[in-house]
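I am attaching a structure below and will ask some questions about it afterwards.
Removed from the display is one protein chain of the complex; every other protein chain stays in position.
The block that comes next holds subunit A.
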Amino acid sequence: MAEIVIVGAGPAGISAAEILVANGLRPILIDEGARAGGQGYRRPADGLALDMNKLMGSEAGRYAALHARFAALRPQIDYRPQTLVWAIDGKRLHLLRDGRTETLDCDKLLIASGAMDRIAPLPGWTTPGVFTLGGAQVALKDQGCLIGSRVAFLGSSPLLALAAKQYRAMGAEIAVIADTTPFSAKLAAMPALLGAPRTLLRGLWYMATALRAGIPMLNGVTPVAVEGDGRVEALVLRDGSGRERRFACDAVALGYGLKPETQLADLAGAEFTYDPDFRLFLPKIDGFGRARPGLYLAGDGVRIGGADAAEASGALAAHAILSDLGRPQDIAAIRPLARRVARLRGFQRGLAQAFAWPKQQIAALPDSVTLCRCENVTIGEVRAAMAQSLGPVEVNRVKAMTRCGMGRCQGRVCGPALQEIVAAGTGQGGESAGRLRGQAPVKPIALAAAEEPA
């Protein structure tokens, strides 16, 4: 029987596994996490007295349903938690579990690797106490901890207000919710956002809640600096009218929307194309998530769409796998899934206008700002390397010259900002900066483990 491997036990991976199981197959579901659910529907570790219903709010029902579905699914699949796929070589996956490596050959591979925050640097952003917005939510959902007692939320995303609401409900003081996109851009994007759905309504509702609670909520800000010696003391920014404002806080949550984790898709041989709306290189897929023969991509790991789109796209990919195995699929069941995925992912394009990636602000950052937090490379070093470079300037060349993007995170954090700095230097579009290529291992592994005979 064909070996079907799904990487990622979030909403996309779980939905795909369900359909395969319903068709008499027993897929292998590999997940780096200890508990299924992915980042968004993350389940707290045992023993934590955390009211997930309160925390998840209107999403509580979906959260509970996903975990109930997984509990029913688990005996029917080969579930391998706490397992890292650190390299892919053709049809062979290289795994790391409990410090030991092994290989796994597959016929069909579905990657549902999820997303992480997209980050724009600012002066002082490496100060302890600055965390990603997603990280602020993980600290709460996974560990029952707030990242600080008085927290500033900075970036551009409807999730800023969502996370601030969760933090406030759990007893945090909210110093400010500061969004770099002007309110006028949010209004202009309204037509693209209509018709879609709960996500927008939730976002607006949280913003209204924050306003009523008297939380300072600013649009069109320019970040100036995170201040503090060894720990966060304040967030300084210029508001929409150009006035500098200082918000005392002991933690900052930073997030400019999400970006797909595409390193594994890259190693598995997906082709990439530049998306000018999101200003990211994304894997090419067909309407079902096929990237190449035997390779399928689903969920936020290939296109940001949120949990509902992830579920539907995981199901679509499972239907594609079945179809490619020679099992005819019921088109009537597939059409609504495809429509839902298209609608929810289309909605994200509207969001990308209303909560824009601040490319001009990044291009204008001073030379002294750290760009690569792994290798401690400043924006000035990148600019200097570009000035010295002979031949065409692109991100992989700059990476080789400066080590920016070469560190342990593999450019996950600095990549999007590096791309804008390079694009600003070339004076051409974002695409001209090129794409940081993925490298194995996608995450650091102990050398002893990598050297073991496979």
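A few remarks follow.
Heads up, the rule we're going with is that a residue touches a chain if its C-beta (ideal position, glycine included) is under 8 Å from a C-beta of that chain, and two chains touch if they have at least 3 such contacts; residues count from 1.
Methods note: contacts and distances are computed from a predicted model.
Candidate names were "2Fe-2S iron-sulfur cluster binding domain-containing protein", "ABC transporter permease", "Copper oxidase" or "Cytochrome c-type biogenesis protein CcmE", and the UniProt protein name of the unshown chain is "2Fe-2S iron-sulfur cluster binding domain-containing protein". When the missing chain is restored to the complex, the residue among A:V138, A:V236 or A:M401 that touches it is A:V138.
Note that of A:M170, A:A185 or A:A248, the residue touching the chain absent from this view is A:M170.
From the options A:S58, A:S149, A:T273 or A:Q360, the residue with contact to the unseen chain in the full assembly is A:S149. Among A:A2, A:A22 or A:A45, the one in contact with the hidden chain is A:A45.
Contact residues of subunit A toward the unshown chain are 32, 34, 39, 44-50, 116-117, 126, 128-132, 134-136, 138-140, 142-149, 170-172, 230-231, 250-251, 261, 373-376, 407-409, 412-413, 443-444, 446-447.
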